[in-house]
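Structure first, commentary second.
Note that this is a trimmed complex: some chains were dropped, and none of the rest were shifted.
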Amino acid sequence: MSLSVDIRHRLGAFSLDAVFETGGRLTALFGPSGSGKTSLVNLIGGLLRPDEGRIVAGGRVLVDTGTGVFVPKHKRRIGYVFQDARLFPHMTVGQNLRYGRFFTPASERYGDMDGVVELLGIGHLLDRKPGSLSGGEKQRVAIGRALLASPRLILMDEPLASLDEQRKAEILPYIERLRDETKIPIVYVSHSAAEVARLATDIAVLDNGRVAAAGPTSEILQRLDLLPAEERSEGGAVLEMRATGRDETFGMTTLASPAGEIHVAGLEATPGSTVRVRIRARDVIVATERPRGISALNILPGRIAGIASGNGHFADVTIDCNGEAVSARITRQSAEMLGLAPGLPVFAVVKSVTFDRANTAKTVPFAGDDRNARGRVE
Amino acid sequence: MQWLLDLTPDEWNAVRLSIRVATVAMVFSLPPGILIALLLARGKFWGKSVLNGLVHLPLILPPVVTGYLLLITFGKRGPVGAFLDQYFGIVFSFRWTGAALACGVMAFPLMVRAIRLSVEAVDRRLEAAAGTLGANPLWVFGTITLPLILPGIIAGMILCFAKAMGEFGATITFVSNIPGETQTLPSAIYTFTQVPGGDEGALRLTIISIIIAMAALVASEVLARRVGKRLDVE
Amino acid sequence: SGAVAQEKVTVFAAASLKNALDAVNTACEADVGEQATVSYAASSALAKQIEEGAPADVFMSADLDWMKYLSDKNLIKADTETKLLGNSIVLVAPADSKIEAKIEKGFDLAGLLGDGRLAMANVDAVPAGKYGKASLESLGAWASVEGKVAQAENVRAALALVSTGEAPLGIVYKTDAAADPKVKVVGTFPEDTHPPIVYPVAQTADSKDDDTPAFLKCLQSAKAKELFEAQGFTVLAPVVSN
């Protein structure tokens, strides 16, 4: 499944000129407020007709101003979670949830109502009208409504913005499963680097209507310079690792890669499976000698590949750990004190609790046209 | 009370006829009313001002003129009337159907305005949302737009009904005043006002007319409240 | 501008008098010293307005009933009441109609109508309708056509029903029929079959305008008679010379 966007569109004084292509399962749109994320999603969803350009999703031309193709929105089979929930005020929550389902041929339906309702914790709201729901409740119903339409393309515009961490923690795995177990491509707008790092297979960074960068998550997150200053502490290395062992006493999983072994708590991964692990630059301590007697379990030996300290007080150190790059963000003072220089052998020290549960690659195999072979959720 | 209900058969006929005429006028002008309200609120086409003007015409013209125009258009020899008669067997002249047509036409601007105001208040983003969920424009209209403009529709209907209960100038000019066929309450009331000493009869029929219209009004308010409650806002 | 009554003679006249009275009003300007202000409406409305204190000096009704309504309430100066004009009623048909008939006792009006309707002004309220009904009753035709009568709001509306071909026959004033090329007169109802068709005139009790007597007098002048007759009315009141 691929998404290819090449469009130009004017909105008042704002002009969107976005070109990118992604083959990923979940493409995150990332960028500051007003950079054109919602507009881009509206173009993909058919709510806006571009002044010029072409959008192709999974081989299907959704719009092409050159040939005059414009698939109307109701034929795109999208599940759009709007930034403003947009629930139908005259229907109950239950009716809102069932709305899209009604228009889906029974044979193409997936996801079951009860499961989604339970996941989102909106069972007690089914008979209410949306008018008096709380902000987070509205948002959850909006997510449910979009998912239950059994879409072939999911567009989510900051779906978790008004939810508490607990709720997010419940919903994120579901989105991961959607991403991994079904073949439905997802376009996901978020301001949270943590969310993006966890969910996205690909990222497109928007800035003032232009695509500043686009590519696989590991690439984009590693390039701290692509991220806005405040997001950089969320940036870092993404390593593909293999689960090699499991300690049941402490619930620890051992992951291995050429860079070395790391130990992760609370990760359910069958030995042998591949796991993506993100190591945030701000969570890495650089040591010139192997530390002893410390609680941090993960100590990766390596050599300094480069030091960048353009930005004020901090230095971004890249460590080559047996061919894999790990980034560390430390103070300039530390870098100087430790006498860090390219080529110096060092240790990257990481606390295990800072690992996110990462993208496991145990997806159903991709099989030709996604219309025929669709995975089932629940 | 007895005094009030002590009506002649012709008067009873007028009461029944008025209710029938008002109901039919209300029901049949609803679909075109909604259509034209939608066109005026959302359409962008050449001649929109002309359509808008046409819709308002019955309000602007003295009823007698409207009645006369109906007569020469929908009458037996009128272009439309002759056509409808020949091909569909629909006859308006001297029939209660003509009275309903006249009432419907006279009330049409009121109905269209009420619905149009509601249409203009609809948040179109909700319609877009329904579209993304797979509803084609017709379904969007039926499941989103229509329920959201219900307050306007109810208002339009009650305005139409009330107007039809009071309309008389165009009706009597178009289909005249045939007891049992086209003599509605207002025609009967008018007749009473034209004879010295007819005041009591006019008053009686007027009160009956008010009672009927008030019942419809209260029903419409209850309905509107129920629809409003369905929105269940803060 | 609330002083209409003080400056000019104000006449409340039945709407059907408009053409004739406008002409007479102009002609009388020299005699009265000014043109009267004429308010044309249904006799019923005018009578009730006078009852509510309207600033009318003269009331010209389309029939005797509304004049009587006011005189019973002492709202007109009884000594000024005059039966000014007369009219006659005729049976009309569309100009292209083939219908021919002689109006006489027992004539088959129902047969002439066929499925069609007989257009008349309201037979209970409007003078022309009342006269027509009386005529048909005395001719013995009422019972057979009663169910076929389409009662219009006024004579003009009844005439319109005939001239548009809606109704094959109608009963209207001669004055109206004569002026409409789209109808033809089939016959005139004999005068003795209905009460006399009279347009009475009178000064109101509240009238204070000094010119009113002059105006009333002019209505009965020879030149007024000429103008009334030009519009098809018969002048019932004797001509008063200066």
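Every chain is named by a letter (A, B and C) in the order it is written, and numbering of its residues begins at 1.
Please note the rule applied: contacts are C-beta pairs under 8 Å (C-beta built on N, C-alpha and C of every residue); 3 or more make two chains touch, one makes a residue touch a chain.
As the structure is a prediction and not an experimental result, all values here were calculated from the model.
**Q** What stoichiometry, expressed in the displayed chain labels, describes the complete complex in this file?
**A** So the complete complex, counted chain by chain, is A x2, B x2, C x1.
Convention: only the chains that are shown with their structure count from here on.
**Q** Draw the chains as dots and join the ones that touch; what shape do you get: line, ring, star, complete or other?
**A** Contact pattern: an open line, chains touching in sequence.
**Q** Compute the centre of every chain as the mean of its C-alpha atoms, then state which one is farthest from the centre of subunit A.
**A** Following the centroid criterion, the farthest chain would be C.
**Q** By C-alpha centroids, what is the most central chain here?
**A** Answer for the innermost chain: B.
**Q** As a quick test, compute the distance in whole Å between the mean CA positions of subunit B and subunit C.
**A** Roughly 35 Å separates the two chain centres.
**Q** Could you tell me the distance, in whole angstrom, between the mean C-alpha positions of subunit A and subunit C?
**A** Using C-alpha averages as centres, the distance is 90 Å.
**Q** State, to the nearest whole Å, the distance from the C-alpha centre of subunit A to the C-alpha centre of subunit B.
**A** 57
**Q** What residues in subunit A touch two or more of the other chains?
**A** Expected reply: no residues.
**Q** Which residues of subunit B touch subunit A in their complex?
**A** 125-126, 128-137, 139-140, 143-144, 147-148, 230-234
**Q** Going by the contact rule at the top, pick out the subunit B residues touching subunit C in the complex.
**A** For this pair, the touching residues of subunit B are 64, 67-68, 71-72, 75-78, 93-94, 169, 172-173, 175-178, 182-183, 190-198.
**Q** Tell me, which parts of subunit C touch subunit B in their complex?
**A** Touch residues, subunit C against subunit B: 42, 44, 47, 65-66, 68-69, 117, 119, 122, 124-126, 149-153, 157-158, 160-161, 164-166.
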